[in-house]
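With one protein chain withheld, the remaining protein chains of the complex are depicted in position.
This part shows chain A:
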Amino acid sequence: MNADTGSTVTASVNQGRPAKLSARGIAKRYGMVDALLPIDLDVAPGEFLTVLGPSGSGKTTLLQLIAGLIEPSAGALFIDGRDETHTPAHKRGVGVVFQSYALFPHMTVRENVCFPLQMRHIPRAELQRRVAATLEMVGLGALQDRFPGELSGGQQQRVALARCFVYQPALILMDEPLGALDRKLRETMQIEIKRLHRDTGATIIFVTHDQDEALALSDRICLMNHGRIEQLGEPQDIYERPKTLFAADFIGISNVMRGRVGPGGMLETADGALPLPAGAPCPAAGQTAALVIRPEHIELLPPDGTALRGRISESVYAGSEFRLLVTLDSGTTLVARRSPGHAELRIGDEVALGWAADRARLLPA
């Protein structure tokens, strides 16, 4: 199933341009454990691809394979069409921003940023110019003689970015680079990274376990689970048209109603028969399936006789909206959103729930 997911997306992305990065059946095994099952992946030049997944899903392994920090157990890796499967990291020219920044503690900010240029034997004048320009770009010109240990987390993050961008690698890998920052700073740095991406035109592969970050930054998201690619697509596509229950559950909040497909295009659930979305390929009657409905698509109505009914069991104020938990008669709890302008609903109030049938997604369960 994954293989064909991969290849269909590949076809749609390539559009005639050669891929910046191509992975063909690349895999990593540690003893008996598959850290990464064979996957195919193509990344277009200038693309911002996020690799999203829970811990242990293989995303960091994939990143280390691309960077050349570990050797694959199988498969091949092409950068700009060249086979780089066995090229050591220092000859690959791939930029990496590490999770913990990995700044050299015995070098000043400036020396850290100089390091990759010295490795490339860049002439002195050129080196001075590029280091100054890059430090200016990340706003660290005044701190260049400090040691990393004397900087705040956000400043260290900027040094790590500068050290990577200064030698203008065409492919940049970022391993949860914002994980250690607080929420406010994380949002600032997200904008910074987007700007750097736009200004430099670099191809960026960004690993994260934070779905909001993935939605905010990416051209495409590569969702991983258990060492496989679960789904690959544009953020909106994955959010609105998840292909699996895992994808639906991992990205955003999803309400899941499980049941069995009954006659007449209905899903028989513990809470009664629910209409299936029109147009979707309908599984044969008798098969198990699940309906997935995003909270923003659930409407809360005054109770009437026919519809799905429940009671408000919890109300969470979230600034721009209320998040309401509705417990159905069967005990299933659904989440709905409601803007504060609406008539107030109290805990214990009985409500009817409805949604436009084509807003729901039918997924195999």
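Remarks
Throughout what follows, a contact is a pair of C-beta atoms (placed from the backbone, for glycine too) under 8 Å apart; a residue touches a chain by one contact, two chains touch by 3 or more; residues count from 1.
Following the convention adopted for this analysis, contacts and distances are computed from a predicted model.
The chain that is not shown carries the UniProt protein name "Putative spermidine/putrescine transport system permease protein", picked from "Nucleotidyltransferase family protein", "NADH-quinone oxidoreductase subunit F", "Ferritin-like protein" or "Putative spermidine/putrescine transport system permease protein". Residue-wise, the contact with the chain that is not shown comes from A:95, picked out of A:95, A:177 or A:310. In the complete assembly, the contact with the undisplayed chain comes from A:116, out of A:116, A:233, A:259 or A:295.
Contact with the chain not shown here comes from a single listed residue; of A:108, A:155 or A:168, that residue is A:108. Although one chain is not drawn, its touching partners on chain A can still be listed: residues 67-69, 88-90, 92-96, 98, 100, 102, 104-108, 111, 115-116, 118-120, 145-147, 149, 163, 167.
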